[in-house]
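Just one protein chain is left out here, and the rest sit where they should.
Chains: A, B, C, D and E, in written order; residue numbering restarts at 1 for each.
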């Protein structure tokens, strides 16, 4: 247990946390958070095309992907990277698997959580992950689950940016300026040698979101300059003392 | 012009600002904001049934409603109450009317704005008001509208709580604790002598929203106590440096 | 004024009330209702292609369409057919026009109202009509509009079936068995000599809706037989003493 | 088997049927219905915080919750309370469990059914329950399931009111006046000693819904007085002979 | 493997492919496609009421339904009919079952796929089937699933027409003229002796869709004549070189 604020990212595949919220991770780490990342799988079957084309075997693919994830996590300053190794395409968690994730949630006691969009016809692992994140958040709040443990409060669940946002019905309501940590995110992306084509893709995403940041913070009249940003959709309402 | 932060409430009928965001007004006033309220009409035709049943004439109804709005505004600490007197049921603004509202927006330079829900089959004035608020916000941002005036930045537009929320498709994403200023809101509500039945109705609304505030700030595990709250739906994304 | 229950159909063009709710009109007339039909236009410009191809002039087209509407209304047992003659493609009502419609609503004091779907990218007159119906219903409820007149209660607004329902986002929540009055609806449809191709189209619609009636009343296990039905979408919630 | 009309409430946790449709149960019982309540779990893990804080063990929690549910059922006049004891947070039914529920549905042959909202990010048990209710309704309609048994017709599935309605996308289309049975609902609520804070919360819900009942039955012009009401959302269309 | 273009229809119950896309199957067969149909079940429990009423046993029902499906497939020119026999009401596929379907998808390498609507409260098998179709499409695209096999590209998934389209939220974006093959579809429908009432129902569906085809291809001004059509909703965007 620590006095530092904490956050928990729940990622279906090994690299999702890098592309989709690497900036948020690095920034909150700099702000003094301990950010934990849960990778439910390595994306070994479905998101490692290059390695399979090279003829690698399953364990090799997983090892390589794990290594990339570890290096990316380090680049971002991740507090702890937890690899669940539950398989992908499809990802499936039975009850015991879910309880493992609940254990992690309770251990971290995150101030906020992150996961995938709630709809994704291209990648059903993503929407499954988001559904499981909600289910495990609920279990972690249950006083009767492992009585005596500290139960979870009510952390926000942010949905990070999916590929082809409009097809997923994902709508960002929060833009985070990640300019101060951009180099770390870029470095983390470059740890994923099998998806080189995505480095520039997600660099452009960050640049477009920066434009949206500026527009929504004042636009042509006082908008704050921003070079790189990330967008998030909130599931739950905020509670505030000032609007 | 002032250095104080400012807010602008755009209300279709005289009493809307009391029921729907009276707490936000009083709270932000206490926080040091100058809060301006624009009432586009007095609700004289459509929301003054009791007065008409008593046989009052149109001007009498308007005068009484204006008086109530002024007393309510005073109770809440409103910086300025601007009555546009454009008529109601239906409310309609022609281009010059809209430019008057734009003038006010530019004069206030609000840090945030408030208005009605975007759909309301019971009360088309409400959804019309919200549409006009967006249109005037856009005009106020145009460098070519009255060149030389200070143009508007990109203030949030919060939609305050309608009657029968579910029928309006209104979904609050922000709960504001108004416990510290509750007595002011209750006093302001009691200025509306023609709608006594709504005093308790909106008191209960505030109590239910307080329950939601507590639930969303931690629930059974650390939720902050709250006795009265108000809910708001945001139109635009937020821009932040920490989630 | 009468003791009979009443209903009011608000139709953008002359023939809409026949295709879309002719069965409901005939059935409620048989049930003892006085059903009034308001045709805001004759559909003279946009829904009379055959007549224009024949070289008719505008007044001729309107006269022919009025005659067809009158005969159809008679076939259905319409209590009163009110032709507003406001023009179509586009239909537009200014404030005085709306007040005429409000006058009619108040005169009829309908137990329920009917109009078009809320979205129709093919026919903007339809969605405009529905929006105006809501606006005029609101004005008719205002105690300050023509004080002294009997104000309107809270009649349901049913949206009748549009062409290409799925494109309009129209979803029926109520199916009405019109088998007992089917011959009247067919006869009314046949009054529209310019749209012969629609006779069979809307006969098939009624047959499909009858299938849905049977399915929803019990299906393979106790569903009530039905040969012809119409579907409606409700805007407002119902208030009941038994579910 | 009986000649009395019947209804079936399918509740994820022991107390849901009290807060969300206790009035409907008591009212229909008075109207001569046999109302059966299925509690799929006791809410022992997730909705019994107070008991866990007191150090109770699982079986004790379940026993206490069962007792409360039984007393509440009695207060409402429930015909039969069926406790499935399938566990909660998460609730999960395997195929045999579902077939048990199908057996009950067929035994009851309900004129209408009730369950939870279709979306609930706070409580995935609720949305799961609603999904299972639809699945079991379908199985109960299958002539090939336990051939020879009386198959189910097409009862309405009403979704009762969730907590924080707007977050669930729940929209009531039917308001039921429960004023005549209010004392029974209040008494049933007071059987739940572990959730005292909800007694007043759901009393206020009933008062707000009564306001909506009045508004939708005529409002300022003929609306029927109502002190307590409940709201429901229908999944299926109604089939009627008069609108 | 063949050079002919291919398509794959994934049907929850034996007859779905006939009612919902029989025309598309016959037409594409005439256009030179090999069209494969996967029936995950025979609809033996839930869609064979007549046979159960006649006292048939389960195996008999399945045999009869299989025979009907085979004859219908033949009438339509289906390249291969694959009956998975996984049971219905409810249909459930475990991981091995899904992998069987993946094997078929990879074997066929379809240019486009077809399945059910994404929502169906009447028939949860249908929405489950659609969800599984997306999941298996994803697995078939995974380079790590059975490495060495030819992985799937990105075929469109068309959702064919459900019963009661509006209740399912199904919105067709593509109308296909099936006039040239209508007799084949009618013949295939007539193979389903247990659902005679649906022959005319789906004939009328085809006639209504033909009206929509004409309307959307030019209407009163150049619309192409069409006697029978089918409608489809696309899940994925199209990629084109000309609009």
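Everything below uses one rule, namely that a contact is a pair of C-beta atoms (placed from the backbone, for glycine too) under 8 Å apart; a residue touches a chain by one contact, two chains touch by 3 or more.
Bear in mind that the values here come from a model prediction, so they are computed numbers and not experimental data.
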item	value
Visible chains that the absent chain touches, using the contact criterion stated earlier	A, B, C, E
Touching residue (missing chain; options C:6, C:34, C:109 or C:123)	C:123
Which residue of E:24, E:76, E:91 or E:205 touches the chain not shown here	E:24
Selected from E:57, E:154 or E:196 as touching the chain missing from the view	E:154
Positions on chain C contacted by the hidden chain, ascending	44-46, 48-49, 52-53, 58, 61, 88-90, 92, 121-125, 167
Missing-partner contacts on chain B, residue numbers	95, 98, 131, 134-135, 138-139, 141-145, 147, 157, 235-237
Positions on chain E contacted by the hidden chain, ascending	7, 24, 27-28, 31, 112, 141, 143, 150-154, 156, 158, 172-177, 212-213, 215-224, 226, 231-232, 234, 236-243
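Here is the rule we use: only the chains that are shown with their structure count from here on.
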item	value
Chains touching both chain B and chain D, listed by label	A, C
Chain at maximum distance from chain C, centres defined as averaged CA atoms	A
Distance between the centres, which are taken as Cα means, of chain E and chain D, whole angstrom	37
Between chain C and chain A, distance of the C-alpha-averaged centres to the nearest whole Å	52
Residues of chain E whose C-beta touches two or more other chains	49, 122, 167
Touching pairs - complete list by chain label	A-B, A-D, A-E, B-C, B-D, C-D, C-E, D-E
